[in-house]
Every structure is written in C-alpha cells, then in structure tokens.
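What you see is the complex with one protein chain gone and the rest in place.
Coming up: subunit A.
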Amino acid sequence: MAANYWESTQRRNWQYTREQLADLRKKLEEEEPKLVQMYPLPQLRHMSIYFNQQIARLGKRLGVRQQAIATAQMYIRRFYTKVEVRRTNPYLVIAAAVYLACKMEECPHHIRLLVAEGRTLWPDFFSSDTSKLGECEFFLISKMSSQMIIHQPYRSLTSLQSIFSLTQEESALAWSIINDHYMTDMPLLFAPHIVAVTAILLSIVLRPNTTGLQSASGSAGNMANAAHQALRSVSQAKSGNGGAQSAADAKVVRFQEWLAESDIDIEAVVDCTQEVISFYEVQEQYNEKPCKEQINRFVKARGLDK
C-alpha cells in the first residue's frame, strides 16, 4: 500500500539486517577486485557524509525541500547496495537521485537545470550532456526495481510531537536528528517510526530548551551522555518501573509509559539509539579531503566524468 509502511515495498524489499548489508557490499567488492585494489576509499560512513554534503549543496542551489532530499538520499543508499561505487560517477548518481526524487515528491525540476547546477558545482566531473543524467536516472530506477515510494520518519514525528507536547526546540532537534540519520545505514536498518521515536527520545532527554539548542551534530560527547540516559529510560520502560527523579523528567516519564504501552519494538529503539551515538562520534573524525580526493581520483582515472 502506498501509504502503509507495513505493506510497502520498503518494508518488504529494502530493510536489511546489518549482516545482510555487509554481505551485499562484500559481494559487490568481490566482483571488482581490481578496482577495489586500485582505488582504495575512506570508510563508508565518511563517504556517506561526503555524499550528503554534496546532495545538500545541490539541494540548496535548487531550493529543494528536505523531504525530497531525504528521498534522494534513500535512492542513493539503495542504489549502492546494488552497484559498486567505483563503477559509477557519484556526482552523476547524486544529481540523478535528486532529479528523480523531485519528481516523486511532486516538486519537479527540468533536467537541463539539474545538469546546469551539476556543472556549476562539479565542473570537472559533470558532463553537460543531459542524456548522461537521463541514462543514470534510468539505471537508478532499474536498480531500485521501480520501487520509488519512500516512507520517512518525518510523518511519524509530526503526528507524535503533539502526544509528547514537544517544544519547538525539541521538535527542531528531533527533526535534525532525522535529517542526520540519512547519512548512515539506519534508513536501511530501521522502520521509519523507530527512527522517529528514537529522535524524539533523544530530543527530550537533551532538553534543548534548558541547555540551549545545540546542533545535533554538535558535540558527540553530549549526545552520547544523553543517549545513554535515554537507553536507561527505555530499559526502565521495558521493565515497567518508571521512576522520575524530578518534575523536569515528566516528559521522559510520559515517553517511557507511552513506549511501554505501545507495540513498538523497544530493542530496535535501543539499537537505533546506539547507531545515532556512534554516528555522531564518527562525524567528529570526518575529514572531507580524503573522501573528495579519492572519489575524484577514480572518476577521472576511469573516465566516468565523460
């Protein structure tokens, strides 16, 4: 069903376990031993951050809303579970994914505009031939088996924020955590509502209204602390003993009770929370330079920019 996650192709075909994902990627590399050896790449999580920055740059130039950006990010992530990255021009894949996502999310842009913006952003790596972008779109759709409807956590967040009477700051923080999760494998590992619940949990334990709104990507240390606190509260919810120390925790208590009564997979929330923490830790060590250089190197060397 188009609007029902449980019956969607997303749940049936595009949710993996970590092991399944690792296997898929290993297979892709094994099919291209020479390429892998010739063109070493930084760790996948750093590559994902680099991709995300490039998507954001393109999205900003086009004035694309976050929902369409998120869909494009999902397309790219799905695509690279099927195709070895060194066989592609990532800049072209990024532009094709944004082009397609904008059509799917009902905010289309002309192919020529995409090509013009691609040329501006990545002049040395982007062909002015629109048929290259068209071809890449074709390939993208094919690799996704035409399954292009994406269920995102934003909708769960919107419907849940009133239940927990989230403040504007808390909502904004939860929203930005969801934005950030597209830089990780989380959207391939967890159902969108699990991600939304995790983001809400983190946003209320971080209490941006008292500590000042911090960028979710700000301090990994802070995030980690908050997240561990969150994990404790979730396991309390699991064992059924609430136990708030102060009135300030009222929201957390409410959340615990709600979670305990819901059918939500608490294990998955715990797991997802850990993923978020480790992402913010990884992000602290991120360095754009090696990603950019190594990607650009294989694109140029293999003539993928032509």
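Note that a residue touches a chain if its C-beta (ideal position, glycine included) is under 8 Å from a C-beta of that chain, and two chains touch if they have at least 3 such contacts; residues count from 1.
The rule is simple: contacts and distances are computed from a predicted model.
S.K.: Looking at UniProt, which of "E2 ubiquitin-conjugating enzyme", "Serine/threonine-protein kinase SSN3", "NADH-ubiquinone oxidoreductase" or "Probable vacuolar protein sorting-associated protein 16 homolog" names the chain we cannot see?
M.R.: Hidden chain identified via UniProt as "Serine/threonine-protein kinase SSN3".
S.K.: Among A:Ile55, A:Ile94 or A:Met148, which one is in touch with the chain left out?
M.R.: Considering the complete complex, A:Met148 is the one touching the chain left out.
S.K.: State which residues belonging to subunit A touch the missing partner chain.
M.R.: 1-4, 7-9, 12-13, 15-17, 20, 65, 67-68, 83, 87-89, 92, 99-100, 103-108, 111, 130-139, 141-142, 145-149, 154-155, 302-304, 306
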